[in-house]
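Shown below is the structure under consideration.
The complex is shown incomplete by one protein chain, all other protein chains being positioned as in the whole.
The block that comes next holds subunit A.
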Amino acid sequence: MAASLTGLLKPWTPRVLLVRWSRYNPYYLEPEPRKEVYHIPETELTPEQKEERELKSVRPIKAATNSVTSSVFNDPVLSKFVNMMMKDGDKIIAKGIITQTLENMKRKQVEKYHKAPEGKKAETECNPYAIFHQALENCKPVIGLASIQKGGKFYQVPIPLTDDRRRFLAMKWMITECRDNKHRRTLMYEKLSQELLAAFSKEGNVVKRKHELHKMAESNRAYAHYRWW
């Protein structure tokens, strides 16, 4: 629908102005939060960037959401994780849990670092962001299963997954694992930090779940041709 409307688009503003709304007229452009882009001097711009700048001077731009910052510490993957942890729109609590998790992971690793002998010091990874990203990578499944109906029966068919879907599955498994399968009295940040550290070293329940999915897909190889896309 957007493709047909683009030809008819004119610069218009609706009678009721939409602010903080995720459905915009496709005429609107995305905001650019990063500071480096604006510091490039005029001479060093490539032709595409020059075109973009000219376009931005005529077209309206969408309002930036609250979670997007121009800070150097902004991490889109972490923001996505925070949004997935959020319940009832309470981002403050979700963000607080994530910061406590990062702090907890860093404390455990830095303690290990200071107590380790000289040879092993370089091996302990202390950066909680690196651990988080690596743990998430280790949890991402390579192949997924889809339920396809053929001849009245439903078969679990192995299918390729997009990057977004893989990232979503890894995060979802991590969160559900921490919410359901841990001791009732431990706090969420403690559970998350334990699970992330385990996933970083390829142990733990989430990586096991990924391996089981892979095994199921491998065992159902015969139905792979049921996929038509």
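Heads up, the rule we're going with is that contacts are C-beta pairs under 8 Å (C-beta built on N, C-alpha and C of every residue); 3 or more make two chains touch, one makes a residue touch a chain; residues count from 1.
Convention: contacts and distances are computed from a predicted model.
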Among "Proteasome subunit beta", "Hemoglobin subunit alpha-like", "Small ribosomal subunit protein mS29" or "Isocitrate dehydrogenase [NAD] subunit, mitochondrial", UniProt-listed name of the chain not shown: "Small ribosomal subunit protein mS29"
Hidden-chain contact residue, picked from the options A:Lys106, A:Lys140, A:Lys182 or A:Lys202: A:Lys106
Listed residues A:Gln49, A:Ser71, A:Ser201 or A:Ser219, member touching the removed chain: A:Ser71
Touch criterion as defined above, residue of A:Tyr24, A:Tyr129 or A:Tyr226 at the omitted chain: A:Tyr129
Positions on subunit A contacted by the hidden chain, ascending: 71-73, 99-100, 102-103, 106-107, 110-111, 113-115, 126-130
